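All protein chains but one are shown in place.
Right after this comes subunit A.
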Amino acid sequence: MASLVRSWIPLLILQSFLVAVAFGSKEAEQFSEALLLKPLPDRKVLAHFHFENRAPPSNSHGRHHHLFPKAISQLVQKFRVKEMELSFTQGRWNHEHWGGFDPLSSMNAKPVGVELWAVFDVPQSQVDTSWKNLTHALSGLFCASINFLESSTSYAAPTWGFGTNSDKLRYGSLPREAVCTENLTPWLKLLPCRDKDGISALMNRPSVYRGFYHSQRLHLSTVESGQEGLGSGIVLEQTLTVVLQPETTSVETNMQPSWSLSSLFGRKVVGSCVLAKSSNVYLQLEGRLGHESKNVDTEIEAHKLWKNADFDLSLKPDRVLRESSGLLFIFDIDKSSDSEPFDLGLNWKLPSKWSCQQAPLQASRFLMGSGNERGAIAILLKATESQEKLPGRELTDGRCTIKANIFQIFPWYIKVYYHTLQIFVDQQQKTDSEVLKKINVSPSTDKVSSGMLEMMLELPCEVKSAAISIEYDKGFLHIDEYPPDANQGFDIPSALISFPSHHASLDFQEELSKSPLLSSFKEKSLVRSYTEVLLVPLTTPDFSMPYNVITITCTIFALYFGSLLNVLRRRIGEEERFLKSQGKKTGGVKQLLLRLTAKIRGRPIEAPSSESPAAESSFLSTKLIFKIILIAGAAAAWQYFSTDK
């Protein structure tokens, strides 16, 4: 026995060594967490949580994950998702004060409600099926009604207007979708430390949802390994962007409010998630101090930077980075512990003001017209102050131009007349050929598919404002298609305005392969902004009306047929004779009935019936007809006067 064990031991050692080699040779799964904090010019604070999880390429089937969420990898495998983004947002991104030309806003300023887009790696004919199955799977995973996007009336297949050129792309959004704790819970469950440890422990639900804006985003993309036999790797990026209002005690209105993590979230970070490769907190200060000193000794200067006349930080940053537009303080939270929690605070000493870089044009969208029949949608692009300074202008035929893409989905009950498209540049109407470079329209089909409009505008650089308007008729829905709160109106999803020749990126001039957050900022991202959701009131029926109609019709029919049968079948003469013969024996009910009928006919009960029944009935009918005509006349007159009002 002992010899057997002895002979096994080297084998075991060899095996474990082999396993180690096999693991070592492969790239391991990586998880990293980061939190970016950024004071905003309008006395608010932006907190951007960023989690990245990478699964390296490996043999696809039956694979085991250490950190990567199994649910997501199964999703990717089953539906062959190449790239996908899902966002849950409430609140509207304030482009003017929170920025419109940095990677943060172009990636995290999302339309209200749920937005989902996905690119599939399947044959063209199966894309729609994959999309439908994906929406259902996601709705189960994230506790939301994403499955409403499965119907062909709610999604579209943008060709170039969305920024990703692929014919296997599907896009849909649900503006009315609520976003709350139940959506965050499953999202957090995808993280290896959930919300128990690390940066995600900060996410106190009431603080997050009290904010002015919160957007929870999940972006996944597959990375082709390029090797034979290996599947593709997956990069899962989860971000939560919150704009919070720090509580302030100072009365001075121009003074920025001081804050700390515990005052913003009511919680502190007690150590990083041990499974994370890196866990950092960044503090970005924009637009200020960047110009003050350029080539000073970093050690002394760093100290100056985090405690100076303007503000001081409660913790010493590990590093300070500079960018053209501001400063970035980096903190490593590995050092924090239960006894010494990480509670970064920013204390302003002097009033300060700065502004954010804005997109070349600021977009807003509104409805025109009145009534329940028709209207028009207008998109207004206004030049921002920073427009002149921005790069990305193009010279076409010697003219300086700005390109703007507009992508818009119309639900089928908004029947858009594309020929009514009008474009105004600086209040002057332009013909299509002057400014419209490209246009792609796919009209809607009633109850089958939604309409889509993609436009590329080429505007002169010195443009002050540009407006696009398009007219529509409102359609009628079937009574079953109205939602329970139809009187609230119907939402038109946000339009997406993107600037294809403008790209936002932040480059902190350092070797930053370590930090996924900063490297994602470094990548050039398309500058884009979403417009408001529009609320269109449609003609809604009075939903109790069918019941009223049914009940009244039934009553009238019952009365009509009942009395008709009565008249046809009843032999009055016989009855009266019978009653007379009965004398006073008649019961109370019958007496009452008799009296009633007598009263209706307008003659005494005991009157002898000398006339023949026929004559009586004809006399009765003329009288009755006269009465009916009188009443009908009165009713008609009443109706005439009432409708006249």
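Note that in this section a contact is a pair of C-beta atoms (placed from the backbone, for glycine too) under 8 Å apart; a residue touches a chain by one contact, two chains touch by 3 or more; residues count from 1.
Here is the rule we use: contacts and distances are computed from a predicted model.
Asks: Under which of the names "Coatomer subunit gamma", "Small ribosomal subunit protein bS16m", "Palmitoyltransferase" or "GPI-anchor transamidase isoform X1" is the non-displayed chain listed in UniProt?
Replies: Of the names offered in "Coatomer subunit gamma", "Small ribosomal subunit protein bS16m", "Palmitoyltransferase" or "GPI-anchor transamidase isoform X1", the one UniProt assigns to the missing chain is "GPI-anchor transamidase isoform X1".
Asks: Just one of A:V274, A:L350, A:L565 or A:I631 touches the chain that is missing; which is it?
Replies: In the full complex, the listed residue that touches the missing chain is A:I631.
Asks: Among A:D195, A:E237 or A:D491, which one touches the chain that has been omitted from the display?
Replies: A:D195
Asks: Looking at A:E150, A:D197 or A:D491, which residue reaches the missing chain?
Replies: Once the missing chain is taken into account, the touching residue is A:E150.
Asks: Among A:L67, A:V122 or A:C180, single out the residue that touches the unshown chain.
Replies: Residue touching the absent chain, from the options given: A:C180.
Asks: Which residue among A:L86, A:V127 or A:V208 touches the omitted chain?
Replies: Of the listed residues, the one touching the omitted chain is A:V208.
Asks: Considering the entire assembly, which residues of subunit A contact the chain that has been omitted?
Replies: So the residues of subunit A touching the missing chain come out as 90, 132-133, 136-137, 139-141, 143-145, 147-148, 150, 176-182, 185-186, 195, 205-206, 208-210, 482-485, 543, 552, 556, 559-560, 595-596, 599-600, 628, 631-632, 634-636, 638-639.
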